[in-house]
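All protein chains of the complex are present and in place, except for one that has been dropped.
By letter and in written order, the chains are A, B and C; residue numbering begins at 1 in each of them.
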Amino acid sequence: MNGKEKATKIVDQMYNNDAFSQWLGIERIEEDEGKSILRMTIRPEMLNGFGIAHGGITFSFADSAFAFASNSHGRKSVSIETSISHTAPLRAGDVITAITSEESLSNKIGIYYIKIIKQDGQQVALFKGTVYRTTKEW
Amino acid sequence: MNGKEKATKIVDQMYNNDAFSQWLGIERIEEDEGKSILRMTIRPEMLNGFGIAHGGITFSFADSAFAFASNSHGRKSVSIETSISHTAPLRAGDVITAITSEESLSNKIGIYYIKIIKQDGQQVALFKGTVYRTTKEW
Amino acid sequence: MNGKEKATKIVDQMYNNDAFSQWLGIERIEEDEGKSILRMTIRPEMLNGFGIAHGGITFSFADSAFAFASNSHGRKSVSIETSISHTAPLRAGDVITAITSEESLSNKIGIYYIKIIKQDGQQVALFKGTVYRTTKEW
Partner (left out) sequence: MNGKEKATKIVDQMYNNDAFSQWLGIERIEEDEGKSILRMTIRPEMLNGFGIAHGGITFSFADSAFAFASNSHGRKSVSIETSISHTAPLRAGDVITAITSEESLSNKIGIYYIKIIKQDGQQVALFKGTVYRTTKEW
């Protein structure tokens, strides 16, 4: 089993038990060691009082990509700190993609940038996440 | 209409149209100028693959409190940057409360800390949010 | 040796070898387990091209308080992520105080808020810092 197959097997386990990622309608596009690409569609029940996607929707989406990417190396990894900047609004029907980038990986700590773009390529959010890498294996 | 009544009127408008905060089951406990206290219960569909609340749930909850608190002064305010640290896990049935603290308010910028605690008083997340205060009134 | 004495002994070791904190002119006001209060004065060589204190000065000041507070429990602790919001400008001659607040402390992770105020009590910066707590003792 190579790294990509191992990553897929771990994310299978994570995703298949992840009720909230399933409620979001998250679709897995690609995964590899330290990497995850996800897609989802904004639905009316995801909007806030301004008629645009609630900030928590894009955060949740990025946070799933972050969890998949950071755990895919095989060690259980827990979120320590995450931040997000929302740079453009989303409306019902918009299709968004999350693309992870592993910026740093040491024995204990991993840092990831995640960019969310919508169907026309426009960037809508920038997420940064830091994990603590436990010694427990998947 | 005093400040507290004005805050309540604005949050009424925000909350009544906020489909995602309603999906979360958010209950408004108190609001005032620059302040919001909210409560909600963790449900099975909010869990991730570790069997604990998805990080996006507590983020979304804090983000609603942040939006209500920052808009309650009367000027439409938009999120610029938010961060969250998850400090303890949550399980289905846990009841959580978000308490905002307005740390800085200038003509253009507002900064809020939000603490989330669970039913036994244990802190489960620390959120920080920054808004840009537009010149548009509610 | 009680907790306060132990904290002081550790910070003695840290501060006495800390060339940059000494260049800043940092004065230790108080320390205890998980706590540090520091003071310093803004000098002309600390200003940027706007004639106000460079953002790095207040960051450095808060970062020293963060290091002292988080190490004072006795375990060597390393910074994982830090953020700062500058909320008011500082000029040469201003005297600033950093006050730490330990917001979370688990076996592996510590989270601190640090507020910087100037001589008239006005808040000038809000800092948040997260450490990884190693198993090495001071």
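Here is the rule we go by: a contact is a pair of C-beta atoms (placed from the backbone, for glycine too) under 8 Å apart; a residue touches a chain by one contact, two chains touch by 3 or more.
The structure displayed is predicted, hence computed values, not measured ones.
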Given C:8, C:60 or C:123, the one touching the chain that is not displayed: C:60
Hidden partner chain, touching residue among B:91, B:108 or B:136: B:108
Missing-chain contacts mapped onto subunit C: 13-21, 23, 44-49, 51, 54-57, 59-61, 63-64, 67, 79-86
Those residues of subunit A which, in the complete complex, touch the missing chain: 83, 85, 87, 103-104, 106, 109, 111, 113, 123, 126, 128, 130
Residue numbers in subunit B that touch the chain omitted from display: 80-81, 83, 108-109, 130, 132
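Just so we're on the same page, only the chains that are shown with their structure count from here on.
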Most extensive contact between chains (C-beta pair count): A-B
Fitting subunit A to subunit C on CA atoms, where both chains share a sequence, rotation angle to nearest 5 degrees: 180
Identity of the chain that, by mean CA position, is farthest from subunit C: A
Per-chain Cα centre nearest the global Cα centre, belonging to chain: B
Cα-centroid distance, subunit B relative to subunit C, in whole angstrom: 29
Chain centre separation (subunit A, subunit C; CA means) in Å: 33
Multi-partner residues of subunit C (at least 2 other chains): 83, 109, 130
